[in-house]
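One chain of protein is taken out of this complex; the other chains stay put.
And then chain A:
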């Protein structure tokens, strides 16, 4: 497999282009290529189906039909794409290397997936709907961790039980809400007593059952809460529906940050990601999207558990396993984020910020 290392494929696509470009895989033999598909893959294999004979008659397709048939592999991320992605492996008899062509035939959702597998990089290219001035980001699905989604789905109805599994989050409101409120008030000169945050638009990423959105709504802010778990949004919506004042000020949507980022660029006075960054996959993208939707001069609030020995001892061993304060499997220590890491991400993405 070492021979595969260094085989770099470039897949860049002009948006709007409907065709795909061939990629070159350098490798000794078909078998090796297929073998690399078969081996344990980090992200995704490719789902393949065999085309019929192409009108332009790629020999490789015919010749290796059987071989490809024998090895079925599933796609992880691509399952969200339309299924009919044709893979054609071309061996140009005059050339020592193989060309891997992927022809998307029917697709209506477009995204780019980068996948690295044993040094072979290949990409399925699709048309991406985004403004040309934006860099290519990995879009949805890459910051949401599906295993985390499953964990939280099971607990969706327990959000508002103040003595239940979410009791620590309820009591953390005593720290979070004054912190957010005081920092937001510093940015304005005068405010209405009774509704100090009125006129502010806040985005609560990973709002869960609305534990943090509701206090901010009571203080006068208009809050949009997003969460990937549908049941959480339902619980949050249900809980706010009883209070006529909150009903008007809060809005919940079951979507991911990336989906809302495209519609709401530079509209929020504050973005809050509280106890969320230890559950996302791609932290850089997440922070980039957060910064995108912030107004100039807006504030980004992130609260999370630090990645230290103590946080392992207290946050995972004690809280989950011994005392049962937090349900098992809620946190993984590897995904904890230390302040230094956050700072470095912020520095590289945001050209001007104040901590």
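One rule holds in what follows: a residue touches a chain if its C-beta (ideal position, glycine included) is under 8 Å from a C-beta of that chain, and two chains touch if they have at least 3 such contacts; residues count from 1.
Rule of thumb we're sticking to: contacts and distances are computed from a predicted model.
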{"item": "Chain left out of the displayed complex - its UniProt protein name, from \"Metaxin-2\", \"Aldehyde dehydrogenase family 16 member A1\", \"Ubiquinone biosynthesis monooxygenase COQ6, mitochondrial\" or \"Regulator of G-protein signaling 11 isoform X1\"", "value": "\"Ubiquinone biosynthesis monooxygenase COQ6, mitochondrial\""}
{"item": "Among A:174, A:230 or A:340, the residue in touch with the chain that has been omitted", "value": "A:174"}
{"item": "Where the missing chain touches chain A, by residue", "value": "160-163, 171, 173-174, 177-178, 181, 192-196, 214-220, 235, 238-239, 242-244, 247"}
